[in-house]
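With one protein chain held back, the other chains of the complex are shown just where they sit.
Entry: chain A
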Amino acid sequence: VEILDAKTREKLCFLDKVEPQATIAEIKNLFTKTQGKSLKDEDVLQKLPVGTTATLYFRDLGAQISWVTVFLTEYAGPLFIYLLFYFRVPFIYGHKYDFTSSRHSVVHLACICHSFHYVKRLLETLFVHRFSHGTMPLRNIFKNCTYYWGFAAWMAYYINHPLYTPPTYGAQQVKLALAIFVICQLGNFSIHMALRDLRPAGSKTRKIPYPTKNPFTWLFLLVSCPNYTYEVGSWIGFAIMTQCLPVALFSLVGFTQMTIWAKGKHRSYLKEFRDYPPLRMPIVPFLL
């Protein structure tokens, strides 16, 4: 069986000794195995289903950059940018407001929460996360930084504006929002730790995550990606706290993206593990 590239017509693979009874699915399997379904670094040549001659296919993915670098850059930006607006650095608001401070306590609280969130992310990137892939395409850093830095500036502009209007329901609303925010931050961190513990240092094995003694991880019973669930929760909390429409929009966009990722992750869990718990939804319990 000879397999050609559909666009370029070049010979991709020659499978010899294929049974006449073989189905296309089996041929596809043979092909992907020989062609390289992401050949892992750990694969042993002898164990691969190739004949006496092995042909490996090389695909250049273009300029790459490490995940750690991208994460650090995209998270350090919002941390720094928000503070520029918080301290009302010149040329943002009118000159009479330069380096003044807001009289609303919620504005100070919001700065603490926002900064805490990004410091947490930076520390997790450095000490907690274990990445399956070392790198991603270089263009991603420009796309991601535009997204994070742009939204951070947009939010920060309004929250720290001299004409900022505090939440309608006052201290009650802020307290509730803060509670949601803190719970979700703790939850998100717990999930990150649980996922890290699933995988021994330096390995790339994948296992089904299960709830641990930590109550925050019990969300695993209902959801495949509770880290995303908690993340959306944090931002909803922040939106309620600041009562700022740009924050709500940022939460919505983030939720959309994380739902796409969660669905992908959920699907690959289902594909990889026969005994995957059936009750779990990707990101929202029972719903999504």
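Throughout what follows, a residue touches a chain if its C-beta (ideal position, glycine included) is under 8 Å from a C-beta of that chain, and two chains touch if they have at least 3 such contacts; residues count from 1.
Heads up, the rule we're going with is that contacts and distances are computed from a predicted model.
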item	value
Choices "Transcription factor BEE 2 isoform X2", "Very-long-chain (3R)-3-hydroxyacyl-CoA dehydratase", "Origin recognition complex subunit 3" or "glutamine synthetase" - which one is the UniProt name of the chain not shown	"Very-long-chain (3R)-3-hydroxyacyl-CoA dehydratase"
Option touching the unshown chain, where A:87, A:116 or A:158 are the choices	A:158
Interface with the unshown chain - residue positions in chain A	3, 5-7, 9, 12, 24, 27-28, 31-32, 35-39, 56-61, 63-64, 66, 133-135, 158-159, 161, 163-165, 168, 242-246
